[in-house]
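Heads up, one of the protein chains got dropped from this complex, but the rest are sitting where they should.
Order of writing sets the chain letters: A, B and C. Residues in each chain are counted from 1.
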Amino acid sequence: MSIHEECGVFGVFSSAQTNVSDLVYYGLYALQHRGQEACGIVVNDDGLFYSHKDIGLVGEVFGGSKLRDFPKGNMAVGHVRYGTTGGSSRKNCQPIEVNHQKGKMAIAHNGNLSNAYELRNKLELTGAIFHTTSDTETIAYIITKERLNAPSIEEAVSRSMNILCGAYSLVVMSPAKMIACRDPYGFRPLCYGKISDGTYVIASESCALSAVGAEFIRDLLPGEILVFSKSGIESRKEHCSTKTKKTCIFEYIYFARPDSKIDGVSVHKARKKAGHILAECHPVDADVVIGVPDSGLDAALGFSEKSGIPYGIGLIKNKYIGRTFISPGQETRVDQVKIKLSAVEETVSGKRVVLVDDSIVRGTTSGRIVKLLRDAGAKEIHMRISAPPFLHPCYYGTDIDSEEHLIACKYTIPEITEMIGADSLGYLPKEKLGDLIESTDYCSACFDGEYPTPVMTNIPKNKFEQKISEAK
Amino acid sequence: MSIHEECGVFGVFSSAQTNVSDLVYYGLYALQHRGQEACGIVVNDDGLFYSHKDIGLVGEVFGGSKLRDFPKGNMAVGHVRYGTTGGSSRKNCQPIEVNHQKGKMAIAHNGNLSNAYELRNKLELTGAIFHTTSDTETIAYIITKERLNAPSIEEAVSRSMNILCGAYSLVVMSPAKMIACRDPYGFRPLCYGKISDGTYVIASESCALSAVGAEFIRDLLPGEILVFSKSGIESRKEHCSTKTKKTCIFEYIYFARPDSKIDGVSVHKARKKAGHILAECHPVDADVVIGVPDSGLDAALGFSEKSGIPYGIGLIKNKYIGRTFISPGQETRVDQVKIKLSAVEETVSGKRVVLVDDSIVRGTTSGRIVKLLRDAGAKEIHMRISAPPFLHPCYYGTDIDSEEHLIACKYTIPEITEMIGADSLGYLPKEKLGDLIESTDYCSACFDGEYPTPVMTNIPKNKFEQKISEAK
Amino acid sequence: MSIHEECGVFGVFSSAQTNVSDLVYYGLYALQHRGQEACGIVVNDDGLFYSHKDIGLVGEVFGGSKLRDFPKGNMAVGHVRYGTTGGSSRKNCQPIEVNHQKGKMAIAHNGNLSNAYELRNKLELTGAIFHTTSDTETIAYIITKERLNAPSIEEAVSRSMNILCGAYSLVVMSPAKMIACRDPYGFRPLCYGKISDGTYVIASESCALSAVGAEFIRDLLPGEILVFSKSGIESRKEHCSTKTKKTCIFEYIYFARPDSKIDGVSVHKARKKAGHILAECHPVDADVVIGVPDSGLDAALGFSEKSGIPYGIGLIKNKYIGRTFISPGQETRVDQVKIKLSAVEETVSGKRVVLVDDSIVRGTTSGRIVKLLRDAGAKEIHMRISAPPFLHPCYYGTDIDSEEHLIACKYTIPEITEMIGADSLGYLPKEKLGDLIESTDYCSACFDGEYPTPVMTNIPKNKFEQKISEAK
Partner (left out) sequence: MSIHEECGVFGVFSSAQTNVSDLVYYGLYALQHRGQEACGIVVNDDGLFYSHKDIGLVGEVFGGSKLRDFPKGNMAVGHVRYGTTGGSSRKNCQPIEVNHQKGKMAIAHNGNLSNAYELRNKLELTGAIFHTTSDTETIAYIITKERLNAPSIEEAVSRSMNILCGAYSLVVMSPAKMIACRDPYGFRPLCYGKISDGTYVIASESCALSAVGAEFIRDLLPGEILVFSKSGIESRKEHCSTKTKKTCIFEYIYFARPDSKIDGVSVHKARKKAGHILAECHPVDADVVIGVPDSGLDAALGFSEKSGIPYGIGLIKNKYIGRTFISPGQETRVDQVKIKLSAVEETVSGKRVVLVDDSIVRGTTSGRIVKLLRDAGAKEIHMRISAPPFLHPCYYGTDIDSEEHLIACKYTIPEITEMIGADSLGYLPKEKLGDLIESTDYCSACFDGEYPTPVMTNIPKNKFEQKISEAK
């Protein structure tokens, strides 16, 4: 319940002037689960860029008349972002806009570079200044530098891909072109579709294509560059197949929406499959299977299907608790989990319950959910997790944390079982991850530490924030 | 998807000064589903009242420092309200506060009077002036008038109950007492519980007791008055058993939260039972049963249980679409239902689908959901509704509308089936409603027109707003 | 610098539908000095009332799209209010709206009743309930009660004038009529003018007529009722000449804008005259005369004219310090007066300065201004006050406070001179007040205690707020 994807991107290219901002707005609504901290839209009206970005959900940032203030245009790009909270992070909002005599540019980015530290150091030593602490500004610099001598913006993007390392699904908008690109490992998803002849959309997930009524065409290949312009769509594949595909397996398990398909595989199906595997590997005699809403429901249904134990609705999520929830202070000792989740006594009272969730990070929330169910009368609680234990930080665009905060790095499974108060606990075996998507081409570094690229493990993940305070 | 409960109430009484406003805040969060338009809290600090009320969700209205601005106190009362939108309705926010030499009073009300028009006319002819168009102000007047000659506030409430007719679950706070009362028909729920010795809470639904960690004691009896004061809790039953209990059956079908129990019956269980009945009365040969989230899920599970057809997750609700959703305008033809709901292709493609929802009001939304599923590849769609058709307006605190807007008043079931594009359609039989709660003591006037009290069917429901424009 | 008028009123009547809300908006801007705490507008569109009221300046409350949300109409009434701060006072915003079967009504009021306490007590004993703590609600009740048996709204207003006692300049809007009335003493100003044939405006001060381009017609007579309707303008004079005119003299000295005329007398001229009198009664050998901006400037110019001592610009007021000024806390010891006022060294350094202000309330501010000038090098500072010393509270619509807070009630003039650090101090002699307006018909109760009506001196001015906390 506390792991976050860091971004979602969305782009529209139309051969005619239209309400491109409305389309991006709808698209971002459908991608909101990928980032709830901030969002932004940049509209391109015949070469002039109009932007609005702020801290807040899509509905908050573009409420009032903000959306109507945009002109029509033939291109637009949007972004939703998860990040640290606080007013000052407003400058980290995306898309990033660059003013440069070789051409204005707006960039929306999902992912994290694994060589950002090194690249930024080099750039700073040439006199570059940075306004933000995000990798995206580094990408903007690299593309701009390459642009100085490149015959076209897409060539500059292509050359930059020789320099950038790590996870990056990008949408880059120039005055006349829209360029989508996915890094050679394909860490993060990126796909495109068609609304009508001449009107195309690019999105982090296919659910956002459906939201705007677009027909899904296909996922970008790892390493592919797609160029949308008045001359049509051009695909550049010079970076394709230079690496083995390493799509983040946790996109399937948790980040993506169940109605999305990534690289041909239904997210909902992958999650149900995880439930099947759990039922096989960690069977248990029980009366009901329930899921932790929302992301544990699909796997719970899968567990029920395979085990034959009836599926139940055992936990209700308060749908009004959003970013706006203010805890009124320490003095009133009301369990926060009780505000967000409540047990359905009818379902669990006197029952042996299988409880399915997608992950255990620190264990605190799991412990509280177990207690909630016991208070509602559950006789036994058997926890099943639709992922292996987290053991390593992620360097490719999620906030899976350093070892010291991960419960599985410090305790054995029996210890964790006791800590959370469950009667039994079973994780998805690491070796079975491939079964979820019927492929072995995925990144599972957070579970096994096998990072596809070199990573600077001795540098904290919030490296740039830290550096600033050190330099005096 | 478009019927609304009109209110939820919450009260706290504590023998010691404490953060009563925090408790009400948590309680209102749990009751938010009963009213999303406005909310308010009044805190009683040793006889001084402090209030904050505004248009907006609980998290919006009490965000920032509003909650911390309240002093501690030993009593507080809160309210969530559904109503017509617009800035001017701020004056209709509750709790209503009355300044009077016989004692200040704050009132929170759930329900609607059926003799409000008549009472208000009489009051106006004695010179009374009204600031709002809500029945609650009429209740405040009646109690105040009775208070002039009554020895106590609870006696004034009791005498008022001889005058008030219709649905009213009230929490009334005086400088020294908290009074809860439920009308003799018990149209709306009201229950109370205990946090610790001397600290009691009153709430529209039991889910709000759980949210603040209170132990459920019991529902109020229809006609009961409960008085919380320094001398303890006193129950007055002189209005009990004067009428047959007529609790709103639609509370079970749709309004209440599934984790609540009302008068001893689990809402979740009642909904699953509705699914069972549908499976028996309208059986169909199909591959999967899905529910329209959130309120159709329980009945869908019940249908699956009874029919043996597998339960599936076929529709995903965008949890970020709230009150903040702004439609950007007519020009961009994006189906609004597509933004709120999306189909899981994996679940429905190529399948014969049983689709369970709680009601059909105008039919538009149902038609769009059916289309969504067809677009996702569903082969057949059999719609099952966990309630009988709406045929009559409600005068007891919900916004079930007048006949001209109800599809079932104008079309036959085969016509509706065709209009929404389903392959078959089955409603819950009216005669089976009692099975949901194993009792015959309920109000089902919206289905059968049998109003427990006299109602003025010739007066439009928004009577006071109208009257204003007529009088020139 | 800390005495406040409590209100300003504005009304428009037009025989044709027009943007009446815009006119009221401009009018309230011009009357903003009469009340900065809250404001409101009610538009009458063919009998339907649309209102918006809130805490804040006119520009804040009607910023955004609030003004455009009003429909056109043929009448509108507006109000600016000074009052105690805080969110809860939102309910005290005016105009007050009354829904009643005898006809809807909106009331804007400037003044204070001197028999409000008595009237409210009587009303409460008949069962009336009050939502606010303002006298205006009492007026609304009285008019409504009279309306029950009166043949017309204007007759109800006229009958109410037999009951209401004290200061009240009212604008009352019914579905079809606009009624202006001024109490028989004429405590507060009220005038009307004409924009074009059929379009009339009523305002607290003539400056607001100019602001909307209206031609001044005349002040209302004390006791006069003016009725604007489709049949034209009718003047009812049955309450005229029943009392001696007692217009508040402090309107001329401080409250009103210098470009207004009240009852034929220019406010600017009255203030200059005060300066002349001060120069005659408290002459001094000095180098420069300066005024405390803004309200001391006219009298300073008068002093200079009469004395022959040059007029100078010696104090600059920071025009950006408004309601929004937030003092950052106690720790930083920055003199607040220094933020609001600064001395022009060039003007005062090495000079003997005559400093003219309109009043001394508690003395603190005056002392700080004297220090500011000394720090800027002034050699001598001779303070002259364009009013007599405050010795008594006001019961007619201003916040001149009770004796214990008025410096002149506790100290002699030599003591005050020393306390504020001036070299000499001279007040306007009480006997000369009539010279300002060349009439003896004024109220100067705050200076001499001669209240034109009975007042309940034993009841605190914030009587209703207090009562509430006592009644338990």
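Throughout what follows, contacts are C-beta pairs under 8 Å (C-beta built on N, C-alpha and C of every residue); 3 or more make two chains touch, one makes a residue touch a chain.
Predicted model, so just to flag it, every value in this text is computed and none were measured.
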Given C:Leu48, C:Cys281 or C:Val344, the residue that touches the chain left out of view is C:Val344
Residue touching the undisplayed chain, where the options are A:His52, A:Lys243, A:Arg352 or A:Arg374: A:His52
The missing chain sits against chain C at residues 18-19, 21-23, 25-26, 29-30, 32-33, 36, 57-60, 62-64, 67-68, 207, 210-213, 257-259, 261, 266, 268-269, 294, 297-298, 301, 305, 310-313, 316, 318-322, 324-326, 328-329, 331-332, 334-335, 338-339, 342-347
The missing chain sits against chain A at residues 47-52, 66, 69, 87-88, 90-91, 96-104, 121, 124-133, 140-141, 144-145, 148, 175-176, 464, 467-469, 471-472
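One rule holds for everything that comes next: only the chains that are shown with their structure count from here on.
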Work out, leaving chain B out and holding the others fixed, how the remaining chains group together by touching. A | C
Using mean Cα positions, find the chain sitting nearest the overall protein centre. B
Compute the distance, rounded to whole Å, between the mean C-alpha positions of chain A and chain B. 36
Residues of chain A engaged with two or more neighbouring chains: 64
